[in-house]
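A protein chain is absent from this complex, but the other protein chains hold their places.
== chain A ==
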Amino acid sequence: MIKYIFRRLLYLIPVLILTSFLAYMLVYLSPSSPAQIILQARYAGEPTQEQIVEFNEEYGFDQSILVQYTTWLKNAMQGDLGKSLTDGSDVLEDFIYSFKASAKLYFSSQLLALIIALPIGVYSAFKANSIFDRISRTYSLVGISIPDFWLGMLLVYIFSIGLNLLPSFGYATPKNIILPMLALGLSSSFSLIRIVRTSVLEVLHLNYIRTARSKGLSENQIMMKHALRNAMIPIVTVMGIHLTHFIGGAVAVESMFAWPGLGNFFAKAAGSQDIPVIQGFVLLSAVFFIFANLIIDIICKQLDPRIDYQNEGGKNNG
């Protein structure tokens, strides 16, 4: 296992070189130059040729791309990802700040989704085609069809405008997290209910559940010890795939509640062509996803002893 983790971490090096290179190059594919955009915003008008040259010299845009890339990479490895072109703040600090905000929102909403979806999904599967199951299926189908930001607006309408209980946007107080968390958590729970129901239902029809019954176990024991553990394997995998929501999926909700998360920050930087911010965020997100995937794989391995990371594809078995 340790050997496997070490090997996975070694993969990090080529992946990071490739992502950083792509992140760096992609920005240069955009039609307008950074100097043009930034100076246009700064002076509220078409910049002169001298201003552009001066700007390019100041930020090193006058050198060849490869030189720029290697300088940037060298700095990045020392933890210096440059400064934002729009407000001059440190990219790494910005990332850490918005990462924390994203993590708070993401993990609390996913936890909420699990707390809602596990019992409902399991009970639905256990009493398949009962009235409870029908209601929960309709409920989740309706829920899946509702976009998360619309749910957010509904929540704001009820809790902020109607009942005047919770703030409709902001980040400062602990109360602020409740509405965006509800919006994201509820909308993830709808699809999670379906996934939980399907995977539990699939397991319940397998032969080893019949064996568990023949051993004289109670329905509770069968559920907890045999069905749920096996059903968790696909559920964890799906939740791992949903991890991409950490950045992309929450953009609408984050900007709606003015939550300073990664998605929000990234969208803003992309809009204003803030090249150092985009590059830094892409690189750090890649690092994050590699680690997150590693953790998911380790959890899956703990749940399912049949997964063999040592001989991939069982090539040593035949």
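Methods note: contacts are C-beta pairs under 8 Å (C-beta built on N, C-alpha and C of every residue); 3 or more make two chains touch, one makes a residue touch a chain; residues count from 1.
Just so it is clear, contacts and distances are computed from a predicted model.
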item	value
Hidden chain of the complex, named as in its UniProt record, picked from "ABC transporter domain-containing protein", "EboA domain-containing protein", "Archaemetzincin" or "Phosphonate transport system ATP-binding protein"	"ABC transporter domain-containing protein"
Residue among A:Thr19, A:Ser140, A:Ser168 or A:Asn230 touching the omitted chain	A:Asn230
Touch criterion as defined above, residue of A:Ser145, A:Asn164 or A:Ser214 at the omitted chain	A:Ser214
Missing-partner contacts on chain A, residue numbers	206-208, 210-218, 221, 225-226, 229-230, 233, 303-306
